[in-house]
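Every protein chain except one is present and positioned as in the full complex.
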Amino acid sequence: MLRLIVSRLIFMVLAAFLLLSFLFALFHLIPGDPAQLMAGDNAPEHLVQSIRAAYGFDQPLTTQYFNYMGKVLQGDFGLSNYSRQPVLDIVFPRIVNTAALAGCAMLLAMTTSLILGSFSAMFWNRPLDKGVTVVSLIGICTPVFVTGIIGIYVFAVWLRWLPIGGMSTWKHFVLPVATLGAYQAAIFTRMVRSCMVDALSRDFITTARAKGAPERTVVFHHALRNALLPIITLFGLGLGHTLGGSVVTETIFNWPGLGRLMVDAILSRDLPVLQGSIFFFAIIFILVNLIVDILYTWADPRISYD
Amino acid sequence: MTEDVLLEVRGLRKSFPIRKGLLRRVTAEVKAVDGVDLTIARGETVGLVGESGCGKTTAGRSILHLTPPTGGSVKLRTAIHANGGPAEMFDVTTASPKELKLLRRDMQIIFQDPYSSLDPRMTVGELIAEPLIVQGIGNRSERLDRVRELLKAVGLGPDHIGRHPHEFSGGQRQRIGIARALTFNPNLIIADEPVSALDVSVQAQVINLMQDLQSEFGLTYLFIAHDLSVVRHISRRVAVMYLGRIVEFADTATLFANPRHPYTEALMSAVPVADPDFQRARIRLQGDVPSPISPPPGCPFHPRCPYATAVCKAEVPVLRDFGNSHQASCHRTEELSLRGVGAD
Amino acid sequence: MRNFLRQFSRDRVGVVFGLILIAIYIVAITAQWIVPSDPYKTQLSQGMRPPSWEHWFGTDQFGRDMLSRVILATQVTAKITTSALLFAVLLGVPIGMIVGYHGGWLDEIIMRITDIMLIFPIIMLAIVIVVIAGPSERGVVIALGMSQLPQFIRIARGVTLSVKQELYVEAAIAAGAGWPFILRRHIWPNISTPVIVQATLTLPVFVLNASALSYLGLGVQPPTPEWGQMLNEAKELLIAAPYLIIGPSVALFLFVISANLLGDSLQETLNPKTKGQRMKREFQKFSRRGLKPGKMRVERAARAEIQR
Partner (left out) sequence: MTTHKKRVARGVAYMAAAATINAAPLFAQDMEPQYGGELIYAQSGEKFSLFPGRNTDNGAQDIWLNACENLFEINEDSELVPVLAESWEVSDDEKTVTIKLREGVAFHDGTPFNGEAVAFVFNEAKEKEFIYMSLLEGFDYADAPSENEVAFHLAAPFAALLPNLAYKPLCIFSPTAYQEMGEEGMATKIVGTGPFTHEEYVKGEYNLFVKNENYWQDELPYLDSIRMLVVPDPATRTAMLESGEIDRTVQISDFDLPRLEANPELTVRTMASTRQFYVVLNHMKAPFDNQDVRLALNYAIDKAGIVQSVFAGTGATVPMAPTLSPGVYGYTDMRKDGEDSIFQYDADKARSMLTDAGFEDRNGDGTIEGEDGTELSFKLWTRRGGTKGDYQVAQLLQAFLGEIGIGIDLEVMEGAAFSAAVSQPPEDAKYEMALLSWGIPTADPDEPMMYFTHTKAWKPKGANRMFFSSSEIDRLADLAHTTTDQEKRKEYVVAWMAQLLEEAPVIYLPTIHLTLGSRSYVHGDRILATDNYPAVSAWIDQEEKARQGIKR
């Protein structure tokens, strides 16, 4: 177990380092210049140049690269190109916000999908199962930005039950979490159902039934426990994708999250902020996968990592 | 004799590195084959016997360069470079990829497992024609003719061409495997436990077929097996392998009558004898085959040898010649009188 | 193949949705000829008309016929997703096969790179790529393709790793076959099944990610219609002209559902695990509960879906 953790952490550092270097190179290859953006389209060249000089964009690339990497090694991710705030101060609250959104959405998606998926498998190929399948397919193929805007008009504008933007009270969580969670729940339900149907077709289930165990016990105890392994993988990957997929939800509900920060940073060429967000994003993602791997050992005692 | 040598293996070694840790450093190595010498004459069958894990399969594959050996030389008499002239001894281990591809026509392999050695997605015709396609020989109809010939030679009908391997029994599949090995009329065929996966009743059929083919096409076999009973009838000479080395090598009759290594004796005691009155103490070897990663010091067999003494623990025995080309590596072979199974 | 068709034709759901998918592709291919009117023809006097007999899905703000635009969008969407798929398959499968077969440091490097690519959530990766390649069809194709590249590398590599252990591969080597021959003749036939299944399941993901890119302003650009982008434009006018959302929604829905269900069915039919004994066993079990055999989604199905 310890070896798994250590090797993952080392991989994390290497991956992050590669990512940072890659992004650095990339951002200087693609068109678009922060000084130009700041100065506006109509600014004369010498004034754009003065912004470059003022903010250090005019230094040779190698100098910028080594300065940046040197600082990163000391835990300093530099300043935002524009707001001149330390990147860490910008990124950390965003991570918390996104984690809150994605976490709640995952929780919603996980519970919904476990319940719906299990019942669906239990009533395999009967009307309930078919209903669940249709609903989840509709959920999968409605883009989040459509469900989001419909949710906003129904629950916030017309019914005035819920607020739209921000995240100060629990009410603010309802719409974004429901929107993001519903999409994930739709995907998960189908997969939980697959895993459960598979588990229910195993010999030990027949044995359990033969022993006269009530169907509830068979499904929720025997089958669910055995379907858990693929389901955990699923949820682990799902959390990562929820984190990333939250960009759209964050934009619609004006949720001050990491995804939106990253998109803004890309579009406004704020390289330090982008680097910082991606660095921490990668770390979160790797940590989530690590936790999933650890949960594996709990779900399936046959697996060990030594 | 030298004129007739087909294969000459000298000091063949094959080791696999064991990597550990994040940096994948080589921390140890498995010496699967550790200095094997073997000479096979044209037209003969040599048996290579040992327990599973002793390196006999690896040795066979190293000779064919299916797994490139770590050291030693493998010389095969071949005409690939002779331009129609007389065949010469050619070192397989130093062959270029191009030469190696040509060498494949002179040396072939029959696999142990007739189930997994045939691609289930291909038809029998495709399977047997594959070597021809690989080597770029003949056109479609010529290849089909050759496939029919080969099928006939191994006792299958031309109507089998379009079928898939799973439609055949184990014995039939092994016949397909043999047919494939025969495609180029190779000089050397290494048969890697060709019958051990088959039912006993079928084993004899396949072995008889192999013997028939040998006389028909003048084949030379290196016959690998894990017990002596199989090789007894087909082999002229038998080599016994233990932990990557040959511990005894002799004519079949000599070996069976007069084994000179305790390991051979132990193997032989497991051979069933078709005589209800024959009573014999079965020698049960103690313990498992030691790990080839850290072979025991001295004679590698000493931890399991009922006759081991202090010298066995300390010194590595060398393969000694006892005349009549009977070789064995045992410190105490002169002191012991090991029991064989009488000629039958 | 005949065997497969016979087996597959028993799966009613698969056949129905397979036919729908084929119909969608036929619409895509023949889009130019079957559009009721020119999808680019603006008629400012006819802007934003609700659905009518003349315009089934209404007209957009420039008076363009939404039905024609949805039909053309089918072609654009099909072209984009299929190209992205080809990109991912044609690049990913050979890479996966080669590194899987040869192993060594190249394998290490490629696998680490795919790990890093998997760290990036698909949409993020796509955003970065679109910014580099420019928001155009090409950019979206590369972005989508790249986002699924690691999956195909991994599938191909995984299969290669297991197949190259097979004795029949060694037999081919013994016959003198080089690695290209082995990859082509022995390994590729084993990879095609999981690749086809993954491909069917990837198509709807591509469609949805393309629409998310459009929402962020990074998708296929106007006036070229694409479902996601049409949905996004309809969203802007959702209250003023709610009918604009009908056409693209219906198209997207049909496509995603058919591809998903077809993917599931193919998986069952093609997956040897679900054939033969397994099916028999399940039949015995489920027949007792009054269920017919047929649709078994197994762990592998879930895994394939998780990987997306």
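To keep things simple, chains are lettered A, B and C as they appear, and every chain counts its residues starting from 1.
The criterion applied here is as follows: a residue touches a chain if its C-beta (ideal position, glycine included) is under 8 Å from a C-beta of that chain, and two chains touch if they have at least 3 such contacts.
Values in this document were obtained by computation on a predicted structure and should not be read as measured data.
*Asks:* Taking the complete complex into account, tell me which visible chains touch the one left out.
*Replies:* A, C
*Asks:* Among A:P44, A:P127 or A:G212, which one touches the chain that has been omitted from the display?
*Replies:* Looking across A:P44, A:P127 or A:G212, the contact with the absent chain belongs to A:P44.
*Asks:* For the chain left off this view, which of A:S7, A:Q64 or A:S268 is in contact with it?
*Replies:* The missing chain is touched by A:S268.
*Asks:* Have a look at A:G117, A:P143, A:P163 or A:G181 and name the one touching the chain we're not showing.
*Replies:* If we include the chain that is not displayed, A:P163 is the one touching it.
*Asks:* Can you tell me which of C:P135, C:P150, C:G228 or C:G263 touches the chain that was removed from the display?
*Replies:* With C:P135, C:P150, C:G228 or C:G263 as choices, the missing chain is touched by C:P135.
*Asks:* At which residues does chain A meet the chain that is not included here?
*Replies:* Residues in contact with the chain left out: 30-33, 36-48, 50-51, 54-55, 79-80, 82-85, 90, 93, 149, 152-153, 156-157, 160, 163-166, 251-254, 256, 260-261, 264, 267-269.
*Asks:* Using the document's contact rule, name the residues of chain C that touch the chain not shown here.
*Replies:* 40-42, 44, 47, 61-63, 130-131, 134-136, 217-218, 221-223, 235-241
Heads up, the rule we're going with is that only the chains that are shown with their structure count from here on.
*Asks:* In terms of CA centres, which chain lies closest to the overall middle?
*Replies:* Centroid comparison flags C as closest.
*Asks:* Let me have the rounded angstrom distance from the C-alpha centre of chain A over to the C-alpha centre of chain B, please.
*Replies:* About 57 Å separates the centre of chain A from that of chain B.
*Asks:* Return the distance between the CA-based centres of chain A and chain C, expressed in whole Å.
*Replies:* 22
*Asks:* Any chance you could list the residues of chain C touching two or more other chains?
*Replies:* Nothing qualifies.
*Asks:* Would you give the residues of chain A that are in contact with at least 2 other chains, written as numbers and ranges?
*Replies:* none
*Asks:* Once bound in the complex, which stretches of chain C touch chain A?
*Replies:* Counting only chain C, the residues touching chain A are 112, 115-116, 119-124, 127-128, 131-132, 204, 208, 211-212, 215-216, 228, 231-232, 235, 238-239, 245, 249, 252-253, 255-257, 260-261, 281-282, 285-286, 291-292, 295-299, 301-303, 305-307.
*Asks:* Name, in rising order, each residue of chain B that touches chain C in their complex.
*Replies:* 61, 64, 66, 97, 100-102, 104-105, 108-109, 111-113, 116-119, 121, 130-131, 134-135, 177, 180, 183
*Asks:* Note which residues of chain C are touching chain B in the complex, please.
*Replies:* 166-168, 170-178, 181, 185-186, 189-190
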